[in-house]
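Heads up, one of the protein chains got dropped from this complex, but the rest are sitting where they should.
Which chain is which? They are A and B, in the order written, and residues in each are numbered from 1.
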Amino acid sequence: MALKTEPMVEQLELLGCIQCGKCTGGCPVARKTVLNIRSLIYQMLVEPELDVAAHPELWDCTCCFTCVERCPKDVRPAELIIGLRGQLVESGRIPETIGAALMGTFRQGNPTGMAREDRAAWVDGTEVKAAQEGCELLYFVCCTASYDPRVQPVARALVRAFQAADLDFGTLGTEESCCGNEVRRMGEIGLFEMLVEENSELIRSVGASRLVTTSPHCFNTFKNEYSLDGMEILHYTQLIAELIEQGRLKFSHPPNLPGREAEGKVTVTYHDPCFLGKQNHIFDEPRAILKAIPGVKLVEMDRNRERSLCCEGGGGRMWAEGTNLEERLAFQRVHEAAETGAEVLAVACPFCLLTLEDAVKVQGLESRLQVMDIMELVDLAL
Amino acid sequence: MVEEVVTRKSAALVIGGGIAGIQAALDIADAGYPVYLVEREPSIGGRMAQLDKTFPTLDCSSCILTPKMVDVGRHPNIELMTYSEVVSVTPPGPPSYPPHGGGGAFRVRVRKKPRYVDVNKCTGCGLCAAACRMKGRVVSRFDEGIAKRSAIYVPFPQAVPLKYTVDPTACLYLTRGKCGKTFLCQDACPAGAIDFEQQEEFVDLEVGAVIVATGYDLIDPRTKPEFGYGVYPEVMTGIEFERLSSASGPTMGEITVNGKRPKDVVFIKCVGSRDPHTGVPYCSRVCCMYTAKHAHLVRDKIPDARITVFYMDVRAFGKGYEEFYDRVRHERVIYRRGEPAEIYRKKARDGQQGDKLVVLAEDTLLGKPIEVEADLVVLATAIVPRTDVLEVAAMFSSLGGLECSPDGFFQEAHPKLRPVDTLLDGVFLAGCCQGPKDIPDTVAQAKAAASSALRVLTQCQEAVPA
Partner (left out) sequence: MMEPQPRIGVYICHCGTNIAATVDVAQVAEFAATLPGVVVARDYLYMCSDPGQALIQQDIKEQGLNRVVVASCSPTMHEPTFRGAAQQVGLNPYLVEMANIREQCSWVHRDREQATEKAKLLVASVVAKAALLKPLEEREVGVTPGAVVVGGGVAGMVAALDVADTGFPVYLVEKSDRLGGHVADLNRVFPTLESAAELLEPLIERVTSHPHITVLRNAEVVGMEGYVGNFTVEVRDSGIVDSGFGGDGAESTNYESTNLRTLDVGSIIVATGYDVFDPHRKPELGYGQYPNVITSLEMERRLATEDLTGFSKPVRSVAFIQCVGSRDVQVGNPYCSRVCCMYTAKQSRLVCELLPEAKVTVFFMDVRTFGKGAEEFYDEARAKGVLYRRGTVSEIYRRGDRVVLVGEDTLLGRPIDFEADLVVLAVGMEPRSDIADLSTLFKLPRSADGFFMECHPKLRPVDTVVDGVFLAGCCQGPKDIPDAITQAKAAASSALIPLIRGAVLAESATAVVDADWCAGCGMCVEVCPYGAPALDPFWGVSRINAVLCKGCGTCAVTCPSKAIRLQHFTSEQILAQVDALVE
């Protein structure tokens, strides 16, 4: 499938590239696949055409945006990958699972394609106001947190925390649809734009002054790709850290970790999610929360903050196998976590939670390391 | 009786009237000291007058140069001696006639070459050149061989001084002893300024300081025959491109090759530089930037051209230079890493118009050999010491001569601490005669040399009877 390179080179402003190699150099996936974004950019620059279909490794990109963050000439290499994926989507040459995720999002408002009417089932009895009735804080739950049983406890924990802090919050219930962050990154621009339009209208109609999300992915797109002017967009770690600082959320005891002696102490290490840390520079709030929890001792992995190793959950990778299944970055990551001596690997993203927990299981580290969302720890200490 | 004394100021000699010489002369003259500026061409201006636009500001070179040239021409403290050459710089001896200048450490002999035109009468009207029998037949060196002129000429329209000169190598009378029945130039001249009886004159000066600012040459691209220079008309040097692109040049700024606008333009850097084969191991310092500028000029004039620059490194090190390099890439100039190996001509295939040139290189980033078609190739040729470097050095032989560095340029007294001094007291260097450099560095060095010269001159002053 021959793509004429010039239009995309101009549109994406790839001309600024000096081929320094920092993008491929820092790309976590470049080490385990043939994906070489620098080389792709160069080919776009020097060849009149590119055979996009000859690059299945395009689906390996996790959109961690390390390349974008570090490019010294402000070229946005990952946008080329997204653009090329768009070409593949248009021509229908996409992995089946990606197609299914996109179709599910289109039909049922979530990539797993589960029924829309089941979206609010996670509340499980807790009282959650419908945002459509008006509220100050709109809590955007996220498809994964709504449907995945492993992640639903995080949503419930957040609700309990909001209630404890006496916040006027609400959710969109079954009217909530996928934010589209991953949809755009999978290359489906049309569907993304549709979601943006519909979601924006719905969100604005609520009239809330703040919007908080479970997932850094939702946070990222609402903050940087939607134009929800007048609304303050927050990831939950920002809000929870604020509530703790204001004294509106208080911990009463160390977290009761199931299956352990209640020793009152737990060593925790924190994995910076790419969409929260690298891309939006939120490193301190999650740590502030952890440090505020009584009994928690926070240890750092060597590759933390800006150098956090991507869990391979983003960029559509939750629904794409990728070209190298054997060497998963998540395996390396959980070993790094275990090496710190931590008992808990804390995360702040549903995708990190799922991929890293899976990695712990596959790597047989269950006896040493437990993967938990920060909210789960908070919930156990309230 | 009280003797009246005046302070007789020592003068400076500046050899070379390019931007370096011009700036050095202006600084010394502005400080109030007399300067002799000796330039061997009929006009000052040097290389900078040949350039189109300068990087990174894209100022028109002549536009920023001519005010300085005019300043030199008008300056009460500068005696401009164009079409003249320094013969020797020697220690001062007893003057045989009243010396020019206020005394100093050097006596200078200058040869004023005959123009065969009386500069006091010439108004620069140009009727002589229009009438000359050799009109349109003499290759113009200023235009780097792209254009032709008459045997009587000014090198360029903003020349200072704007006086015509007869080229003794081209004039029929001076070379063959006869120019038809009558001198057409003399007949055309309304001021009666043509004078074939003119002889060369020698002038002796006494100066306190000397600044050598003799400039540079460019390597003959035929030393790299694999690029086909001289064989393929589509292959030209950077300086030739400057003349082509210049609005006051032979084509009024139109970039045409073989009568057509080129569509595929390729720039090749480091032609001769960084190359042990040509004996030029050093970097010529300005080519990366002027190539970026040339690429920009092509883009400006031929919006749909495909422009490729082949490079080994991109040396955009000065103020605003990296940003200019960024700008040029954003203008769709594609930089490909790899030093081309050769150029050949590919015969036209059916449907294809004309034979194109092909540049052979390895694209080291793709890791494979490539062929890029071109209908214009510009070679960034190495800056080399002038062929008369030894001659200039020999001017100082009675003082010990001027040293050259291993790269052939004049040697400064210390590579770190004394960038403008030579080992001869009172003799200083400015500009590219000391090593390749761009205009800002040249101007700074010229001013630095002026500073050193001023120090010497202020010490040389003597009180003499009024």
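Note that contacts are C-beta pairs under 8 Å (C-beta built on N, C-alpha and C of every residue); 3 or more make two chains touch, one makes a residue touch a chain.
What you see is a predicted model, and the numbers here were worked out from it, not measured in a lab.
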Using the touch definition up top, pick the residue from B:Pro92, B:Gly320 or B:Gly401 that touches the left-out chain.
B:Gly320
One chain is left out of this view; which of B:Gly16, B:Pro42, B:Pro56 or B:Pro385 touches it in the full complex?
B:Pro56
Contact with the hidden chain (one of B:Ile44, B:Ile307, B:Ala361 or B:Ala448)
B:Ala448
Out of B:Arg47, B:Lys68, B:Arg149 or B:Lys224, which is the one that touches the chain we can't see?
B:Lys68
Residues in subunit A touching the chain absent from view
18-27, 30-31, 36, 38-39, 66, 69-74, 302-303, 305-307
On subunit B, what residues meet the omitted chain?
19, 23, 27, 30-33, 54, 56-57, 59-60, 63-64, 66-68, 70-71, 73-74, 123-125, 157-162, 247-248, 252-253, 273-274, 281-283, 285, 313-323, 326, 364-367, 405, 407, 409, 415-420, 434-435, 439-441, 443-452, 454-455, 458-459
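Methods note: only the chains that are shown with their structure count from here on.
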Would you mind writing out the residues of subunit B in touch with subunit A in their complex?
314, 326, 329-332, 334-337, 363, 365-366
How about subunit A: which of its residues touch subunit B in the complex?
10, 13, 15-19, 39, 42-43, 45-46, 73
